[in-house]
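A single protein chain has been omitted; all remaining protein chains appear in their positions.
After this line comes chain A, so read on.
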Amino acid sequence: MSKQKMDERAIGYWKANISLIGILMAIWAFVSFGLGYLLANPLNGIHIGNVPLPFWMAQQGAIIVFVILIFTYAKLMDGIDAKFDVNE
């Protein structure tokens, strides 16, 4: 493979990686800082079971989403690694 083609591949790979990171980080910020803090006062009247939604998000929900986000990233990157042929 030519040097130029390899560079193009690396650039494409990096762009795909960056946009995936961007999407996942937006979800990360929304569930923690958004639902947990910034919207805490307006959402305080909404309940999950017997617990106010912001309290539940900040002490339970966001943490569950964090775990899912990391595994999602690992899984999707497996596919992106293979697509750009940079996998191990």
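Going forward, a residue touches a chain if its C-beta (ideal position, glycine included) is under 8 Å from a C-beta of that chain, and two chains touch if they have at least 3 such contacts; residues count from 1.
Throughout what follows, contacts and distances are computed from a predicted model.
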{"item": "Protein name (UniProt record) of the chain left out of view, among \"Amino acid/amide ABC transporter membrane protein 1, HAAT family\", \"Peptidoglycan-associated lipoprotein\", \"Gluconate 2-dehydrogenase gamma chain\" or \"Na+/solute symporter\"", "value": "\"Na+/solute symporter\""}
{"item": "Residue numbers in chain A that touch the chain omitted from display", "value": "10, 13-14, 17, 21, 24-25, 28, 32-33, 36-38, 40-41, 44, 48-52, 54-56, 58-60, 62-64, 66-67, 69-71, 73-74, 77-78, 81, 86-88"}
